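Every protein chain except one is present and positioned as in the full complex.
Then we have chain A:
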Amino acid sequence: MSRLSFRPRPLDIHKKLPIVKSIKDFEDDDAPATAASTRNSQLLRLAADADNEQVHQTPGKKSSQEIPTPQFSVVATYERDYARTFAQPTSYLRARGARAEIGEFVEYDLDDEDEDWLEEFNKERKTLTPEKFETLLFKLEVLDHKIREKAGVITPTFVSPIPVLLKLDAAAEALQSLFVRFAVFQSVYNYWKGKRERWQKPILRCLQPPPPVNDTNPYNVFRPREKAHRLHTRRIQRRENNVQSFEKLRQVRRNLDQVKTVLEALIKREEKKREVMECEINLQRIQLKYKHEAQLVEDRSALPGFIPAPCKFGSREDDLMDSDDATNGRPHAWPTAVHLQSIDYKMAMVPAGRMRQDLKRAPLRNGWLRKMDPNEPVLLFARGVDPDKLAAAGIVRPPDPSIENGSVAPPYRFHGRIGRGGRIIFDRWNPLLRAPLGHESSAYVLPSPLPPPNG
């Protein structure tokens, strides 16, 4: 609906965000003209809706109850099928070993086919119980698996039909302890073998191999996942101790030595740079001091009633030295000889540590009129322009346009100042608004040639 006219900067999840407890704060604290206010009104509406949400709630609730899902019912025989034999211990239950490890549990459950065959088999007289049959099939599966394991024909995945390797005699011998008559056992064995050959895979699910990794048949499930080999290359390399790794280490040493040389050179260079910088700062300080004290001399002469405190002025020779230059108002015009002399003088006078301290303090001070500290530097561009000096230098102020056409707009005075590097700067003028540029916040009004009607 309403979009911000600008793209908000991406949210930094590490940044602490203010929590605004009332939406009304949004409305009050900002100009109403911003595009975002529409979003806020939306929020306000939300808050208002909170009161009469009853209206919104009802249809939603109704529909959620109407979502139909397939049904379920209670099994009548449940109470009989499942015995009430479970007693929860007071401590949390722990897992036992998996069933296969215990070995006693008959994991195989007869399927329809088995049951049908057994029914047929027991038709004349009951010779085999389902439980016994289940056990036999289970043991046959396990025995066959062991034999295939020994023969080394177990494949990790299901790629080709799995043959039966267990022979009748071997099976009968191994399962003697089950006390099954050989005739019965033979029938079961034959039935099992037939079933295995039809299935072409073990009938016990836990013995069935998974489908191969590259099998795409969607009916086949539970593929093994390719193991992602994490390469421990670094550890392996470190352990090797041969000529190759020796050479490699020598190369590393050479590289490090070179890096060391480069870094040392870098440190030297940076030290030199710092020295140069300090020299320049010194130079500028001295220049500023000259300029500043010359100005004071001038001020005193302009205001005859003003008597400077002795600590401020007149105690230094250098102040007097350039006083005649100061009237010029243009630092560049200083004689070179005086220039150099003053630098030498300052260098001798001011220790470097103190100078730095002064510079650090400087930005904190904005009241340039309080020139209590004679060491405090005055930056040229912060000083206003003296019209008299301008005139003396042959610079003419541009005419004031408001005076020219005699409009009702308040007369505007040019604020000239000295910019960095000694340029003289006048703020620019917008002829339509009759205001200096940079003050556009006031409404745009065309200057009317007619006087406003009375009334």
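Assume a residue touches a chain if its C-beta (ideal position, glycine included) is under 8 Å from a C-beta of that chain, and two chains touch if they have at least 3 such contacts; residues count from 1.
The working rule: contacts and distances are computed from a predicted model.
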Out of "Histone acetyltransferase", "Trafficking protein particle complex subunit", "TP53-regulated inhibitor of apoptosis 1" or "Eukaryotic translation initiation factor 4E type 2", what name does the UniProt record list for the absent chain? "Histone acetyltransferase"
Out of A:19, A:183, A:243 or A:432, which is the one that touches the chain we can't see? A:19
Contacts from chain A to the absent chain lie at residues 4, 8-9, 11-23, 26, 29-30, 36, 39-40, 42-43, 46-47, 49-50, 53, 56-57, 59-64, 66-75, 77-78, 81-88, 92-96, 98-99, 105-107, 109-112, 115, 130-131, 134, 199, 205-206, 210, 216, 218-225
